[in-house]
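Quick one: structure below, then a few questions.
Removed: one protein chain of the complex. Kept in place: all other protein chains.
Going by the order they are written in, the chains are A and B; count residues from 1 in each one.
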Amino acid sequence: MSDPNLNAGCMYDICITVNDREIRGRVKAETSLLDFLRENNFMDVKRGCDKGDCGACTVIKDGRAILSCITLALQADGSKVYTAKSLGTWDKMHPLQQAFVDYEALQCGFCTPGMLMSAKALLDAKPKPTREEIREAISGNLCRCTGYQKIVDAIEAVARGEYR
Amino acid sequence: MGDFRFFRPTALEELLDFKAREGSKARILDGGSNVLVYIKEGSIPGGTLVDVKFLEAIKGIEVREGRVEIGAGELIADIMESPVIGEKIPFLRDVLQKFANPLVRNMATLAGNIADSSPIGDTIPPLLVLEAEVVLASATEQRVIPLEEFFTGPGKNVLKPEEVILKVQFPVPAKGRGGHIKLGLRKGTSCSVASVAVWIAAEKNRVEDIRIALGGVAPTPMRARKTESSFKAQSLDWDRISNLAQTVAEEISPITDVRGSAEYRKQVSVGLLAKAIRQALGMEE
Partner (left out) sequence: MKKEYSVVGTRIAGLDEKDKVLGNVVFADDFTLPGMLHGKVFRSTKASARIKRLDVSKAKAFPGVVCVLTAGDVPNNESVKNVVGQTTEVGLLEAKHQVLARERVRYWGEAIALVAAESLDIARDALKLIEVEYEELPAVFDPLEAMKPEAPKIHGNNNVIASWKLRKGDVEKGFAQADVVVENTYRTPRQEHAHIEPESGVAWVDDMGVINVRYAAQVIEHYRDIATVLGVPESRVRVIGTLIGGGFGGKEDVTVEVFLALMARKTGRPVKLTFTREEMGYARHKRHPYVLKYKTGATKGGKLVALEAEIVSDAGAYVYLSPWVLIYSTVHSTGPYLIPNVKVDANSVLTNNIMTSAFRGFGGMQVVAAYEAQMDDLAEKLGMDPLELRKKNFLKKGDVTASYQEITSEVWLEKCARAALEALGDKSKGGKTKKVGRGLACAWQSYGRMTYLHDTSNCWVNLEMDGSAVVRTGIPDLGGGQRESVRAIAAEVLGLNIEEIHVISTDSQVTPLSGTVTATRALYMSGNATKLAAENVKKVITDKAAEMLSVAPEKLDLKDHTVYVVDDPKKRIPLVDAIKQCHFEGKIPQSLATFRAPFTEPISSDVIKDPVFPDFTFGAQAAEVEVDIETGEVKVLKWATAYDIGQAINVNRVEGQMEGGVAQGLGFGLMEDYLEVDGVPWTWNFHDYIIPTSKDVPDIKSIVLESGSGKGPFGAKGIGEPAISAAGPAAANAVKDAIGVRVTHLPVTAERIFFALKGKKD
């Protein structure tokens, strides 16, 4: 990997641990992390704008919530990435997922996976945020359906300990 | 799609040798929050994308010889959380809090914002009033450029094709306080219409030293030196600030774009400057 002139053609081997599973592949230099994830069937990571303006593609990489559509897949080579599917299952949902359902913090659900990851990153770093801090943390995730009210309510409910 | 390659150097010499060979065909990803956008928009047709994530040489936030030195590879989110910054220059942390949104702050760097050289680059006016410098390195030499001399036009700078930004540095201010006002079209992830940063050292509101920088009102972010002189040695109150701030309208040359008209930028900069000064002086709004 240290001198690209030694590589034949423009495809690169890559290995990213996604939701605790090693995913290997071959990508172009300019392939985005979002492309890689969706090509490997992580369809819960959504493409809303492909330019980093809407947040639908938010994942957690090495502990930080980032925009996968403007991150190269190769920048995540060797990293640990988590998508919304890592949070829970039908039988055991993550408190954030359960809160989102109970508080109706979603309508169409398209922004929801990205929104959940921003929320998770927030609560991992700051377990008891104020409402203002919650709004700041999700300010990169656009939602057109809910007006954000119930999203903030749901995240606050988890922070308050309603789902312990 | 274009013809792109990828390179992840593990040592600074590797990076600089590569840059010496490839010149501007090698694009540093430095956080990378802009490069992939440009590729998708078609404005970068090809080249090598260089991931500097593992380069220790461009990491670090420290104070050395009275200077705050921030490695080019430091993420804005990390700069904000740095105890060094919190202790020595909390002004910078407050400024960075307004940068884009938390997701972008987890990906972007100061060096990236500087290298982008947008007239509206949010981090630049505050760094200008801190009299920041950029340390540039190539395989053959290092040079230190005052940030004020770095920009040559919209998106243009003095960086040579074989050079990279190593770090951004500025002296720990001996005295004074900063003020920063950003005018945006919405409260979240706001692209600035115009922004003003000031650094004022004052004794009982009498100005000993003042530095003023603006973004979004000229081809490059700029220091407003004429306006600075008009403030020097003045005793400031609310009205005096508003009056003196008028000078700045003559120093700037804004354009009309999708975010606002030239006339608006011209006139509102006066109010932005007044606000920034009042903020620095701790005046109640």
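Following the convention adopted for this analysis, a residue touches a chain if its C-beta (ideal position, glycine included) is under 8 Å from a C-beta of that chain, and two chains touch if they have at least 3 such contacts.
Owing to the predicted nature of the structure, the values given are computational and were not obtained by experimental measurement.
Please pick, from A:26, A:51 or A:128, the residue that touches the omitted chain in the full complex.
Considering the complete complex, A:51 is the one touching the chain left out.
Mind pulling the chain A residues that touch the left-out chain?
38, 43-44, 46-51, 53-54, 56, 83-85, 88-90, 93, 97, 100-104, 106-113, 116, 131, 134-136, 138-152
Considering the whole complex, not just the chains shown, which residues of chain B touch the missing one?
Those residues of chain B that touch the unshown chain are 1, 101, 183, 185-189, 191, 193, 238, 258-261, 264, 267-268, 271-272, 274-275, 284-285.
Methods note: only the chains that are shown with their structure count from here on.
Measuring from the mean C-alpha position of chain A to the mean C-alpha position of chain B, what distance in angstrom results?
Each chain reduced to its C-alpha mean, chain A and chain B end up 28 Å apart.
Would you mind writing out the residues of chain A in touch with chain B in their complex?
So the residues of chain A touching chain B come out as 1-4, 7, 10, 12, 28-30, 32, 50-53, 55, 58, 64-67, 69-72, 74-75, 77, 118, 121, 135-137, 139-141.
Residue numbers of chain B touching chain A in their complex, please.
Where chain B meets chain A, its residues are 1-10, 14, 18, 29, 32-34, 36-37, 39-40, 48-49, 51, 53, 77, 100-104, 106-107, 188-189.
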